[in-house]
Structures are given as C-alpha cells and as structure tokens.
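Only a single protein chain was left out; the remaining protein chains are all shown in position.
Chain nomenclature is as follows: A and B, assigned in order of appearance, with residue numbering initiated at 1 for each chain independently.
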Amino acid sequence: MNIKEVTADTILKEAQAMKIEKYRLIQICATKVEEGNIELLYTFGDRNDEAHFRFVTDGKTPIPSISHLYWPAFLYENEIHDLYGIHVDNMVLDYRGGLYRTAEKAPMVKE
Amino acid sequence: MATRSVVPFGPQHPVLPEPIHIDLVLEDEKVIEAIPSIGFIHRGLEKLVEKKDFQEMVYVAERICGICSFGHGYGYVDAIEHIMSIEVPERAKYLRMILFELSRLHSHLLWLGLLADAFGFESLFMDTWRIREGILDMFEESTGGRVIFSINKVGGVRRDIPDEMLKRFVKKLDEIESEVGVAARAFLEDSAVKTRLCGIGKLTAREAEELGCCGPMLRASGIRRDTRKLGYLAYDDIDFDIIASDVGDSYARTEVRLGEIFQSIDIIRQAVSKLPGGETEAPVKGFPDGEYMTRIEQPRGEACYYVKANGKKFIQRMRVRTPTFANIPALTKILQGCDMADVPIMVVTIDPCISCTER
Partner (left out) sequence: MKISKSPWLLHYDASSCNGCDIEVLAATTPVYDIERFGIINTGNPKHADILVITGGVNAQNATVVKQIYSQMPDPKVVVAAGICACDGGIFKDCYNILGGTDTVIPVDVYVPGCAVRPEALIDGISKAIAMLDEKKQAAIEHASCQIHYEDKED
C-alpha cells in the first residue's frame, strides 16, 4: 500500500487534486491508534490505480468534510462521527449522530 | 402547491426482507425527497477484532452478510495473505473463483426472485428461488453448508473439491442455464413486467459516477468497470467481457444481472476446464504485521477490505466498505421525483444488502 501522509489541513487540497484527476472516492476509514489518537485513511481510485492519504487526529478537533467535493462522502463522515465521535465540519448532509443510533456514543473508541 | 407529507417507509415492510428506514417527503403521490437512515442491524462486528484472533475473524467476516458470505470471507483472508506474503496455491485460487461465481449466481437469482416479488409476480419469484436451490445443493455437496460455508481459511481452502464433482456441477449448470433462460424471457419480454421496470429509476452515467455507484448499478448506467478485471484470483486466465447497458433504468439493471448469471456460468465452465492440480492450502506461520487493502467484485459491486495488524495475535483493524454502502447515495437520488408506488421497486433494484452496509 502506497500511503501519502498528509494533515487535517491539507486533506481538502489533496481531495481537490484527486477530483481534478477524475479519481473517485473509494472509502474513508478510521482506525483507533495509540494514546486515543485516530488515524483517518482516505482512498481514491482510478480504474486500476489507488491513491491513499492518511492523517492522524486526536479525536477532539473537528476535521474538514470533503463532501462538497465528493457528495457520497457524507455517509462515511457521518459514520466516522457516530462510531468514533469525531466532529466533521460542513457536511452536506449532517445526520447529527442519527445515522447509526447506537446505544452508546462513539463505541469504536471505547476500551 | 400541493401539501407535503412525510411517509415513513420501513423498517418492517412487506417488500423488504431486511430493515431499512427511509423518510419519504411526498407531494401528493410524488416523492420530493428521500432520507435514508440505517442502524437497525448495526452489530458493531468490526470491534470484534479485539476479542477474536486473526484466524477466528474469518468466521466473523463471513457473517457480515449471509448472501455475500463467501466474498466477505475471501476479501478478509486475501488481505491477511497479502500482509503475511503467503503464496496461495493455484488450485485453491481456482476453487475460490468457482465458489465465488457460484455465490454470484445464487445472489443474482435471489435478487431476481425478490424483484419479481416486489412487482407482484409471485410465481416468477417461486420459480427463480427453485432454480437457486440447485446452486445451494452444490454448495452443500462440496462444502457442507448451504449459505455460510466457511471454506476459506488463511492460506487456502479448507477442503478440496474433487474434479469429478466439479464436472457434475458443470453439467447441472447447463440445466440451470436453460431454466434461467426461460425465466429471463419473463423478466425481459413480459409486457406487464416491462411497464413496472422500463424508465423507472433512471440514472445517467455521469450521475452514477458522481454518486459513487458500483457493481451492476454502475454498469447498467453505461460505465464499464468491473473489479474482477484487476485480475485477482485467477480472473486473468479467464476470458470474459464486462456486461453493461447504456439505459440506466430498472430494466437495464435487471438485464445486466441476468447477463451476469450467464457470464458466471461461463466463467465456471472455463475455470473447471483449466483447473490445475496440487495443493489447496499453504502453511501459515507467525502473525500478520502490516496493512493492506483488497478490492474485490462482490455480486452487488466493489467491496474493500482494509486490514491493519501489528504482529500480534489480534489484528488492529478490519474495515469493510460494502457495495450497498456506496449505492445508498444513488438510491436517494433515484427516489427523488418518482411515484410512491415505485419506491419498493427502486429500493430493490439497487440490490440492497443492509446487513453488509451496517455490519
């Protein structure tokens, strides 16, 4: 896997570049890593090519939404909000925690 | 202006075998907006990686969904095999491919039945499910299970399928092919069926691409993309074309899936004729360390499996992006402006697998 390390501030720029290259959004994945940090992996794809971008966030600072560039991203971002408790700014469709109505909040980061 | 009303659709609805809830904003009989909400079957199985080791997780992955069970198991073990650099024997790859295509057959036949049920053609529903039982018998004979058969393991397949049995299956598939041919006439030529499908839920190629569709939904809108063409398993050795249509309505989706049924039968025929001998599993030593993302073509479209491990018995993360998850944005789009009476058909034509979606 060829992953480019970025930051929460530059992910929008990278997504923009991907959009111009006519890549599609394959997925956004959150992974719990050490010390309460959460790693976010964005995957874009061409026909045969995959491009991965990754940054680490502390789970408390809001991250920017890419859903105005890639509309389907709102589902992934709402999922990340509901399961990991990360606030995502400016989503085109914000469920406000109502996509997965789990019994406990942010279950994936619980020990 | 007509008054607006909100009609809740689901989670329990006669046409839905699985619970999904959609709030339909109606203006008279026209749907103005559709807002899906999921979570009725959210189990949280991705967190089970903390409690089950990487070998046991195969069983959990297979139970993401009972319809695409084989593919989920395969996607997960493929990611693990890449991380651990395990060279899977050729025969195991071919057997996996044959079982994968059989799974596609059973899934598409199941969908055709549900579609027939959605437009109220009960005898056609019964007939396609009767044909499907032939495929399930093959699963049962070769692996022991009907729907969830756990034949994948890290390193290969759990048991070999004898050549004679596979030859018998190919003969049986000839019969199934002609039976599907008869049912296909009802789906594609019956005038009453056509009135329920033609022009319903239209999606252009541009919209399909922008909404991130995948699988038959994308191909029915004219974009020729099939993850099998990446050449995983032994798909490189097989000669097949991508089946697509340029129309983009519910009829086109039916046509594409019917085409894929015949295509899968053809792929199985080719695979059985080229099947190499030898071992069916490779030894597994140690624990996975690293990360990998596998992309495969499930019956419903492209699925991604991301696995991250750090050299321990328990992996850190298993993430599955399922095809229905990618097709839900398109569902909300095609529902806008349709008639209330067509909503069940449209929900069915994306071939929703809610269990996959919510995990």
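We take it that contacts are C-beta pairs under 8 Å (C-beta built on N, C-alpha and C of every residue); 3 or more make two chains touch, one makes a residue touch a chain.
This one's a predicted model, so the numbers in the text were calculated from it and none came from an experiment.
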Touching residues (missing chain, whole complex) on chain B: 11-15, 17-19, 39-45, 47-48, 51, 59-60, 63-67, 69, 110, 113, 125-127, 129-130, 133, 136, 145-148, 353, 355-356
Chain A residues that touch the omitted chain in the full complex: 101-104, 107, 110
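Going forward, only the chains that are shown with their structure count from here on.
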Touching residues (chain side chain A, partner chain B) in the complex: 1, 24-27, 29, 31-33, 41, 43, 45, 47-48, 50, 52, 70-72, 74-75, 95, 98-102, 107-108
Complex contact set, residues of chain B against chain A: 37-39, 42, 44, 46-47, 209-212, 225, 230, 291-293, 295, 302, 304, 306, 308, 316-317, 319, 321, 325-326, 328-329, 358
